[in-house]
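Up next, chain A:
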Amino acid sequence: MIEFILAKYNYWIYIVLMMIGFYAIIVKENLIKKIIGINIFQTAVFLFYISIAKVKGGTAPIIWEKAGPYDNPLPHVLILTGIVVSVSTTAVALALIIKIYKAYGSIEEDKILEMKEETVPLSIKGSKKNSEHLTSDSMLYTDE
Partner candidate 1 sequence: MNLVSNIPVLVIIIPLFSAILIPVFGRISRSFGWYISLFATFFSFIISISLLNTVLTTGKISYRLGGWEPPWGIEYLVDYLNGYVLVVVGLIAFIVTVFAKKSVEKEIDADKITPFYSVYMLFITGLMGIIITGDIFNLYVFIEIASLSSYALVAMGRKRAALMASYNYLILGTIAATFILLGIGYLYMVTGTLNMADLSRRLPALYNSKVVLTAFAFFTVGISLKLALFPLHIWMPNAYTFSPSVVSAIMASTATKYGAYILIRIMFSVFTLDFDIRVIPFNEILVFLSSVAIIAGSVIALAQTNLRRMLAYSSVGQIGYIVLGAAIANQLAMTGGLIHILNHALMKGTLFLVAGSILYMTGIEEISDLNGMGRKMPLTMAAFTIGALSMIGFPLTVGFVSKWYLALGALDAGMWPLVLVIIISSLLTAVYFGRIIERIYFRDSIGAGEDSNQIIGQSGQSEAPMSMVLPTLILAGLCIVFGIAAFFPVSIAAKAANMLLGGG
Partner candidate 2 sequence: MEIIETAMPIYAIAVSLLAIIPIGLSGERNPNLRESWTITAAILKFIIIVSMIPIVLDGKVIEYSLITVLPGIDVKFRVDALSLVFAVTASFLWIVTSIFSIGYMRALKEHSQTRYFAFFAAAMAATIGVAFSANLFTLFLFYEAITICTFPLVAHNETPDAIKGARRYIIYLLGTSLAFQLFAIILTYNIAGTLEFANHGILAGKASDLMLIIIFILFIAGITKAALMPLHSWLPAAMVAPTPVSAFLHAVAVVNVGVFTVLKVLLYIFGTGLLYRLGISTVFIYFVSFTIIVASIIALRQDNLKRMLAYSTVSQLSYIILGASLLGRNGITGGIIHIAIHSFAKITLFFAAGAIYVANHKTMISELNGMGRKMPFTMTAFAIASLSIIGIPPLSGFLSKWYLMIGSIESGHAPILIVLVASTLLNASYFLPVVYAAFFKKLPSDEKSEIREAPAFMIIPIMVTAVGTLLLFFAPSLLLDLAGIVLGNLTGGY
């Protein structure tokens, strides 16, 4: 049993990491913490990719005269793309959270859900001319 776990330790690590991330996404009320959870969740998958690229005794995939067996470089490349995606997701999420904080005054999900939805009729926002004066976001989301 131990050997079974040890032999595939990279999988166990990624599964545990993934579950930690998943736990944070589901349980945490704080929106930022959820994003941290998402990051852990994604990183777990990245580690999984990197670990499957490893070849026993392999070196860095650089071609030179003494080149021996080398690790598969393709997953590394893929994960570079994956990291870019992950960073962008985080960026969008953080931007959203800033907006949410401005609109609701809180980033705790349970508190936000308790708040009643305000209505901003279209006519108040008005024509294009009007809305140019509305520079700050807080104007848009008038409190009740």
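Convention: contacts are C-beta pairs under 8 Å (C-beta built on N, C-alpha and C of every residue); 3 or more make two chains touch, one makes a residue touch a chain; residues count from 1.
These made the cut because all candidates are chains of the complex that A comes from, given by their letters.
From a predicted model like this one, the values you see are computed outputs, not experimental measurements.
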item: Of the listed candidates 1 or 2, the one touching chain A in this complex; value: 1
item: Of chain A, residues touching candidate 1 in the complex; value: 22, 25, 31, 34, 38, 41-42, 45, 48-49, 52, 74-75, 78, 81-82, 85, 88-89, 92-93, 96-97, 99-100, 103-104, 112-113, 117-123, 125, 128, 131-132, 134, 140-141
